[in-house]
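Here the complex is missing one protein chain, while the rest keep their positions.
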Amino acid sequence: MKLLDKWLERGSRKVAQNTSRRHLLTNLSKVMIGVAAVPLLPVARASEATGGYPGVGAQTSGLDGDPGDPTSCDYWRYCAIDGFLCSCCGGTASSCPPGTEMSPITWIGTCRNPADGKDYIISYNDCCGKTSCGRCLCNRNENDKPVYRPQSNNDINWCLGTSSNVYTCSTGVVLGVAVDG
Amino acid sequence: MKLLDKWLERGSRKVAQNTSRRHLLTNLSKVMIGVAAVPLLPVARASEATGGYPGVGAQTSGLDGDPGDPTSCDYWRYCAIDGFLCSCCGGTASSCPPGTEMSPITWIGTCRNPADGKDYIISYNDCCGKTSCGRCLCNRNENDKPVYRPQSNNDINWCLGTSSNVYTCSTGVVLGVAVDG
Amino acid sequence: MRLFSIKALAITTLTLVVGLAQAELQPEPIPSVATLPAVYPDTWLFAHDVNFNSMIAGKVAIIDVAADTQEFKGFVDASMMASFVESKEKPLLYVAESFYARGTSGERTDVISIYDKSTLRKVTEVVLPKKNRAQMVTNKYMLNLVDNDKYLLILGFTPASSVMIMDTETNEIINEISIAGCNLIYPAGETGFASLCGNGGMKAVDFDDEGKEISRVDFEPFFSVDDDPLFDKPVYIGDTAFFLSYKSLVQPIDMSTSVPVIKSTWSLVSEAEAKANWRPGGWQFAAADETGHLYVVMHKDGYNGSHKFGGSEIWVYDTKTQQRVNRIKLKTNAFSIEVTRSDTPLLVVNTIEMGLDIYTTDGEFKRFINVGDAAMPIVLHAGK
Partner (left out) sequence: MRLFSIKALAITTLTLVVGLAQAELQPEPIPSVATLPAVYPDTWLFAHDVNFNSMIAGKVAIIDVAADTQEFKGFVDASMMASFVESKEKPLLYVAESFYARGTSGERTDVISIYDKSTLRKVTEVVLPKKNRAQMVTNKYMLNLVDNDKYLLILGFTPASSVMIMDTETNEIINEISIAGCNLIYPAGETGFASLCGNGGMKAVDFDDEGKEISRVDFEPFFSVDDDPLFDKPVYIGDTAFFLSYKSLVQPIDMSTSVPVIKSTWSLVSEAEAKANWRPGGWQFAAADETGHLYVVMHKDGYNGSHKFGGSEIWVYDTKTQQRVNRIKLKTNAFSIEVTRSDTPLLVVNTIEMGLDIYTTDGEFKRFINVGDAAMPIVLHAGK
């Protein structure tokens, strides 16, 4: 039952930030839970209208069991992301744009995949060494903790251990299924 | 009569770029000449609505015979300016913001002062050495010539002869009355 | 016919203009560069534009939030998740920032850039030899002046966390103190500081004239990072740092000595408000005025992850009585807030649209100030 509550909570969060054109389920959640007044993302100006980002083509990861659009802030892997989505910048949800360097040090989130209902460990590796991508700025903070627990915080520039620490964009890489589900 | 035509032309130009809340005369010109379809400044997004810039307080130069608002793109001195108005950036129409350096090399325009009907030589000195100001981006091109006549062109970074060539904002300094009026 | 009427009307207009003619404008001096007073008026505020879209080109803008004209006084650059602090004792501004030889690549140089308040020219810069300045979305606790501005404390993060101590007389880095497992710099006592820790505890360190550590206290965990973490951005009222939790707890900590004292908690919300999930949130989502009132950006229907999105209201508390004394409904949702230290304090709201809405502390809207067309001024420092 706890899990169920969590799942609902997750659903409502998505609605708060993104009025998705593709996720009927989250729209159902909206009606059900009645979340309406939650403030919009400060940085999501461009995505307020549609949930996706205007002028950015929708994508799929191409993987079975990986639903949703990696260029949309409400894509399931992005539950604790903060930054420009590399999928919109020449990379993908799990790879960096050409010419950047993926940070080996990172922060970790746990996101539920709606396709199999399982919680996955997601590694939010930053891509580094070029200027800010400037497309698809997205901020979600599920289980995000303050900077005194850095491994669970998305405000830190995780371009650490790279030849340049200049931040370009963020990925959400699947590490595996969370053991404590 | 030629002057009169020029004056009218100037009036219509102002309307094209700035729907002024303060210049009744230019609004009259608009009605008279029927200019309506002239495209808006690409960079004037912020000023489209009001003519001034939202969130920027109006100013006066404090000089007798110097009418208008130096934070408005339609201020008479700015007839050939291109860039951020230093008046909005901690400087004035004729001085640079603190910590920047005024370029000694510059381009020259001739603008008519509506207070005395005289044409003045205006020196568009750039202010240099800090990042772009980012307020009151304004572009007007009266008598602007292509870059092969650089002294009459506003596309060139005139931060030349300064310790840093990074462009911050633009001024419009009165040099005197144009002899050929 | 149409042309004729245009010209006729124009002649009339031109005559009118000539009728208003003045003495000719005189030539103006070149070059001319504005300056500021060495002591800033108390309605001036520092708005730090982190410029996410071009992080190597951030700035700290100086703004008179009480002004309806010439409100933008100038700015200093602040590159790559910089941090900023104003000196109260000296006419100086400090920016901790990072540069690359080729903009975004090449050799890295970390510096403290020191500016003269009056000219906004760089007086000097201090290079941080280990290039380990913390780069985070900036807040007020990454760069701090203590002991009457004698020491500048600079956060390091590699991800090993540390505090560098710069002597502001000599502009030398005199020591670096590890705060492993903890983060940020909360001034405590004369020369001490505290940091919150990943286990829900706290560390407090004191240092001597040479920057050498003379005491260190590790507090046992006193809050649950998993269940209801304290935000890392407290508000100081006098010597007390008010930490708030995701779920509306207030945790005052007495910072008057180098060994802080953890005080009793209270709640921002009633039982009914808690049920409606009214919670604090945003970026710099809380501030205080000189009377001891605490201002908190609140949102309804909070949930796991809603803590950085700002809110539609600001709730005001008397921290002595622990009672809410006002509830301000905003024109536009707040992301960050600050209150000036002026006689008539002003409530400055960086909205989720990234511009400044200025209110009285009673919630009366006064004016909107644009910090820059692409600016993201998410950290606001009231003038000291």
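First chain written, first letter: the chains are A, B and C, and each begins at residue 1.
The criterion applied here is as follows: a contact is a pair of C-beta atoms (placed from the backbone, for glycine too) under 8 Å apart; a residue touches a chain by one contact, two chains touch by 3 or more.
Quick caveat: nothing in here was measured; it's all calculated off a predicted structure.
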item	value
In the full complex, displayed partners of the excluded chain	A, B, C
Identified contact with the non-displayed chain, of C:103, C:292 or C:363	C:103
Which of A:73, A:88 or A:160 contacts the chain that the document leaves out	A:88
Residue among C:32, C:54 or C:171 that touches the chain left out of view	C:54
Chain not shown, touching residues in chain C	51, 53-57, 77, 79, 97, 99, 101-105, 109, 111, 113, 122, 125, 372-374
Absent-chain interface as seen on chain B, which is shown	6, 9-10, 12-13, 16-17, 35-43, 45, 79-80, 82, 105, 129-132, 134, 137, 139-150, 155-157, 159-160, 163-167
Touch residues of chain A, complete complex, unshown partner	4, 7-8, 25, 28-29, 32-33, 45-46, 53-59, 63-66, 88-92, 94-102, 104, 113-118, 120, 123, 125, 127, 130-135, 137, 173-177
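One rule holds for everything that comes next: only the chains that are shown with their structure count from here on.
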item	value
Chain centre separation (chain A, chain B; CA means) in Å	44
Length of the line joining the C-alpha centres of chain B and chain C, rounded to whole Å	34
